[in-house]
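After this line comes subunit A, so read on.
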Amino acid sequence: MKKAIAALIAFLFFLMFVNILNSDSEEFKGIPKFGEVNLTERVSNKYISKSVSGDSGEIVYGKTENAESGSANMVTSIVVNYRSFDTLGEVTVLFLAATGVAILIGGGQRKSLAISVNPIVKISARIIATLLLAFGAYVFIHGHLTPGGGFPGGTIIAAGTLLMLVADDKKRTSKLLKILEGTMGFLYVVIGIAGLLVTGSFLKNFLPTGTMGNLFSAGLIPIIYSVIGLKVGAELSALLDDFFAEEGRK
Partner candidate 1 sequence: MDLSMIILISLIAAPILYFLAKFSHKIAYILFSFIQVFLFVFILLQKGIINTVSSFEIMDGLKLNFGFTPINWYFGSIIMLIISMSAIFMISIKKKSPAKLLLLSLVSTGAIGATLSMDFLTLVIFWELSTWSSLILIVLDKEKSFREAIKYVSVSAIGTYSMLYAVFYILKSFGTVNYLEVADKMKVAPESSKILIFVLFGIMALAKAGSFPLHIWLRGSHSTAPDEFSPILSGALTKIGAYLLFIMVAVIPSSSIFSWLPSIGGITLVNYVLAWLGGISIVVGTVMAIRMEDVKELIAFSTVSNSGYIVLAMALGGTYGTIGGLMHVLNHALASAAMFMSMAAVIHRTGTTKMREMGGLITKMPITFAAYLVAIISVAGIPPMSGFASKWLIYQQLVKNGLPFLAFAAFFGSVGSFMYVFKPLTGVFLGQLKPEHKNVKEAPFTMILPMSILTLLTIFWGILPSNAISFINKIVHYTGGKEIQLTFSRIIALTGQWDSVLVTMAFFVGFIIAFIIFLMGKKARQVDLMDTYTGGEFLYTAELYHFVYKMYRPFDRMFEKWPSMENWLTSLSYKIKELGALLKTLFYPKYPQGYVAVSMLTLLVAFWWLR
Partner candidate 2 sequence: MTILKGAALLILAFIYTVTLEGIARKITARIQRRYGPPFWQNFIDIFKALTKHSISHGFIFDFGVLMAFGGTIATALFIPAGNLVVFPGLDNVFVVIYLLAIGLLGMAMSSVGSGNPNAGIGIGRALTQMLGYELPFLIVLVGVFFKYKNSSLSDLVNIQIESGQYNAWIMPLGALVAFISLLGMLGKKPFDVFIAPAEIASGPLVEYSGKYLGMLLIQHSFSVFIEIGLFVNLFLGGGRTVWEFLLKFFIVFFAAVIISAIMPRFRVEQAVKFYWKWPLILSFVQAIIVIMATGR
């Protein structure tokens, strides 16, 4: 009975959405049909052409210099430049969640496994983890050029930590991670404040944006993405560690 009601509610919700989907018509605007989006009606049009501050002509990969946002990856330019404030918030959310987890279940000790882990596993885990760290760093440093960025990069680093934690039952993450996490977050805020002090606008890019497509371009974007990547990596590692720790024994 309860399930039937639940299913009914879910179905009605589905119907509600179906009702409003494809509601774009001549008379009224609505949600456009799938795939038939007119980007000129959206703000993203300006993000693609990088002409928010003024019409700067067509952007060409590898040629355009000092475009208003130097990232070739448009998603990255939105995430870390146009809407960087959201990302600061996002970082904060993750940070807060990690803090919450630490408050709730952190601070315990790990339980030893009944069987000892083979040293080969430990060592190979360490090697793979190092590789993962490097890969993660690569992902976030190239965030403005290729898919990926701070968050996946950080998560990949955390995956390395996870591997090490799984492989060694006595392994704990370093306390330094917290410092790294905090410092990186603080750095992000400081970059923002620097923008405020230098240019009068919080989080505004105050570095030259370079040539489109170069590694050292896009102004603050690689810096911020690195900060984010390190921060997320440290954060998630600590979070995983908290999940490994058992409550009760300190």
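The rule we apply is simple: a contact is a pair of C-beta atoms (placed from the backbone, for glycine too) under 8 Å apart; a residue touches a chain by one contact, two chains touch by 3 or more; residues count from 1.
Here is how the candidates were picked: all candidates are chains of the complex that A comes from, given by their letters.
A quick note: this is a predicted structure, and the numbers were derived from the prediction, not measured.
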item: Touch-positive candidate for subunit A in this complex, from 1 or 2; value: 1
item: List of subunit A residues in touch with candidate 1 within their complex; value: 2, 5-6, 9, 12-13, 16, 19
